[in-house]
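Note sheet for the following structure.
Missing here: one protein chain of the complex. Every other protein chain is in place.
The block that comes next holds subunit A.
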Amino acid sequence: MRKGVMRPGHIQIRVLDVEEALKHYRDLIGLIEVERDSQGRVYLKGWTEVDKFSVVLREADEPGMDFVGYKVLDNQVLERLHAELIGYGCNVEEIPAGELNGCGRRIRFDSPTGHMFEIYAEKEQTGKWGVGNVNPEAWPRGLKGMKATRFDHCLLYGPNIKGTLDLFRDVLGFELAEQVLDPEGTRIAQFLTVGMKAHDVAFIEHPEPGKFHHASFILDTWEDVLRAADLISMEDVSLDIGPTRHGLTHGKTIYFFDPSGNRSEVFCDGDYHYPDHEPVTWQAEQLGKAIFYHDRVLNDRFLTVLT
C-alpha cells in the first residue's frame, strides 16, 4: 500500500576527486551542474528534472554512497513517516532545512542492509533545464555527452535484504516488483518501486553492509545507449559491461565506472509495475540470463566489484 513516498529525489556519492568526477557526471553522462556549497559539494541534475538537484558529489577518502533521498507528498506525510520510522526501530536523525542547498528538512534513517536513506517533502523547484513549462520544446540545445534525462534508481548490496524489504514495504509503501529466488526460496535480489517503474531502488544480498553497486540514469532510446557506448570508448572510460539487455526489468543498458570506481549505468525502457501486479520472479538457476539476457553467463566483475 502506498504511503505517500513519491519518487527517488537525490543521491550523495563520495568521490576521490571532485573535478575528475565532474568530467564523468557532467561532461560524459551529461548532467547539468547546478552549484557548489560551502562544503565543496557539487550539485547536479538531469535536464528533465524539475527539482533543483538530484546528484550530490562529495570528495572523500573512500568512494561509495552516503545516502539516497526520497521525496514525499507533503510535510504531513513527512511527520507521519518520521514517527513510524522511530516506532519501527530505525536509527532516525533530523537534518535541518538548508543542510543541502535548496532542500527542506530531511529525516534520515538506516536500514538492515547498512545503508542510509532520507525522506523529505520540500526542495526548491527550478524547473526543467533549458525548456519552459508552457508550450515546451522537445529538448534543450547545449546538452553534453550522453544527455541523461534524470537520475532513476540505485542498486545497493548488504546483508538482510529481507529486513530492508520489510522496512521499505511496511513503513514506506514500496512494492516488490521483481526478485531472484534461490532453490530454497530465499530471496537474493529484490527490485522495489513506489510508482510504475520496474525499480526505484534494488538490493542484492551480500555479507558486507552499506555497499554501493551503481547509480542509474535514464536515456530515451536504445540508439542513445549505443551512442553512450561510443562515448565511453572515445573517452577511454573504464567499461564494465554492455551495451546489452537485462533479464531482470528487461532494461537495455551499459555499465561503466566513474574515475573513483563508483559504477554508473545508463539505460532505457524496461518493464512496468502496477500495485495489483504479482512480483516477477527469476530463479537463481537462471541467474546468468536474469542479469545479462544475451550473454546468459554470470559476470564475476559485475557481481562483486563494489564501492
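Couple of notes before you dig in:
Here, a residue touches a chain if its C-beta (ideal position, glycine included) is under 8 Å from a C-beta of that chain, and two chains touch if they have at least 3 such contacts; residues count from 1.
Rule of thumb we're sticking to: contacts and distances are computed from a predicted model.
The subunit not displayed here is recorded in UniProt as "Ferredoxin", chosen from "Ferredoxin", "Tripartite ATP-independent transporter DctM subunit", "Putative outer membrane starch-binding protein" or "Acyl carrier protein". Although one chain is not drawn, the whole complex shows that of A:82, A:106, A:128 or A:206 it is A:206 that touches it.
When the full complex is taken into account, the listed residue touching the unshown chain is A:63, out of A:63, A:104, A:145 or A:242.
Within the complete assembly, A:157 is the residue of A:120, A:157, A:217 or A:292 that touches the hidden chain. For the chain left out of this panel, the touching residue among A:8, A:46 or A:259 is A:259. In the full complex, subunit A touches the hidden chain at residues 16-17, 61-64, 157, 182-183, 186, 188-189, 204-208, 238, 257-263, 284-285, 287-288, 298, 300-301, 303-307.
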